[in-house]
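A single structure is presented below for examination.
This part shows subunit A:
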Amino acid sequence: MTVLAVRALSKAFGGVQAVRQVSFTIAAGELLALIGPNGAGKTTCFNLVNGQLPPDAGEVEFLGESLLGLAPRKIWRRGVGRTFQITATFASMTVRENVQMALLSHHRRLASVFSLARRQHVDEADALLARVHMRDQADRPCAVLAYGDLKRVELAVALAHQPRLLLMDEPTAGMAPAERSDLMQLAADLARGSGIAVLFTEHDMDVVFRHADRIAVLSGGELIANGSPQEVRADAAVREVYLGSYA
Partner candidate 1 sequence: MTYSSVLIQFLNGLAGASTLFLVAAGLSLIFGVTRIINFAHGSLYMLGMYVAVWAAEPLGFWWSVPIAALAVAVFGAGVEIALLRRIYGAPELLQLLATFALVLIVKDFTLWQWGPEDMLGPRAPGFSGAVEIAGRPFPEYELFLIGFGPLVLGALWLLLTRTRWGTLVRAATQDREMAGALGVNQKWLFTGVFALGALLAGLGGALQIPREPATLLIDLSVVSDAFVVVVVGGLGSIGGAFVAALLIAEIKAFCIGLGFSQLTLVVEFIVMAVVLVLRPWGLLGRVPAPARGAGGAEPPLEAPSPAAIGALLALCGALALVPALSAGYTLVLLTDVLVFALFAVSLHFIMGPAGLHSFGHAAYFGLGAYGAGLLLVRGGLPMELSLLLGPLAGGLGAVLFGWFCVRLSGVYLAMLTLAFAQIAWSVVFQWDAFTGGSNGLIGIWPAPWLSSKTAYYYVTLALSAGGVALLWRALYSPFGYALRAGRDSPLRADAIGIDVRGLQWAAFSLAGLFAGVAGALYAFSKGSISPESLSVPRSVDGLVMVLLGGIQTLTGPLWGAALFTWLQDAVARGIDYWRAVIGGVVLLLVLAFPQGLTGFLRRRSAA
Partner candidate 2 sequence: MMTRRRALLGVASLAVAFSAAPLAQAQTIKVGEMNSYKLFPAFLEPYKKGWELALEEINKAGGINGRKLEVVSREDGGNPGDAVRTAEELLSRENVSVLMGTFASHIGLAVSNLANQRKVVFVAAEPLTDKIVWENGNRYTFRIRPSTYMQVAMLVPDAAKLKKQRWAIVYPNYEYGQSATASFKKLLSKAQPDAQFVGEQAPALNKIDAGAVVQALIDAKPDAIFSSLFGADLQKFVREGNLRGLFKDRPVFNLLAGEPEYLDPLKDETPDGWYVTGYPWNEIKTPAHQKFLAAYQAKWKDYPRLGSVVGYSTLYTVANMLKRAGGTDTEKMIAAMKGMEMDTPIGPIVWRPIDNQSTMGAYVGRLAKKQGKGVMVNWRYADGALFLPTFEEVRALRKE
């Protein structure tokens, strides 16, 4: 089942065509990595999908409905979770409270002024934290966490809304190599277990080729390959782009 369908997406900045006619789809439970050399248009493409940038042309369809023109928080309501390249958490709250915030939003209880926030959805939050192995750190303030742990908190936060699609921007950026695979394995397990589609960008090719179900390769704003890791590894155009740029 197709969760996300991107069709003929284009975006230009001034005279520079950053993204040109890019199309791809992601199915439920599938992990799609969006890769490409620097300046290939990954970040632009990613921001077009998550609503941070408006495209010049094209369509972003989520479960059959267009996401174009929606504010990020509306996109989230539809069932799209996100993690950021530089983690974004609420520094003045504990780990559990971060997840509780997402749950409160999920249950549409943010405007409540009479209940005590701390007592809401505690078990649900702890269950989510357990899934990302952060249960034992639930009471620590986010401000003091290790970076890898923050990434996992973000994952729990993103899962709170039971999303159908997860957008992860450079999920392992800033982490030690050993940690990277662990985190991505965790994300992959969670996604596959719950049938969540995942779109992620990533620099670390080890991570990409080990965890992605499919890889979409961008170069010069265009999609030059889209297939399984094996297919992409064998793709002549991809080899040229990468070897060319690394040679």
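Criterion applied: all candidates are chains of the complex that A comes from, given by their letters.
Keep in mind that, in the parts below, a contact is a pair of C-beta atoms (placed from the backbone, for glycine too) under 8 Å apart; a residue touches a chain by one contact, two chains touch by 3 or more; residues count from 1.
None of the values given here were measured: they were computed from a predicted structure.
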{"item": "Options 1 or 2: the chain contacting subunit A in this complex", "value": "1"}
{"item": "For the subunit A and candidate 1 complex, residues of the former touching the latter", "value": "71-74, 76-77, 81-82, 84, 88-94, 97, 100-102, 104-106, 109-118, 120, 141, 143, 157, 160-161"}
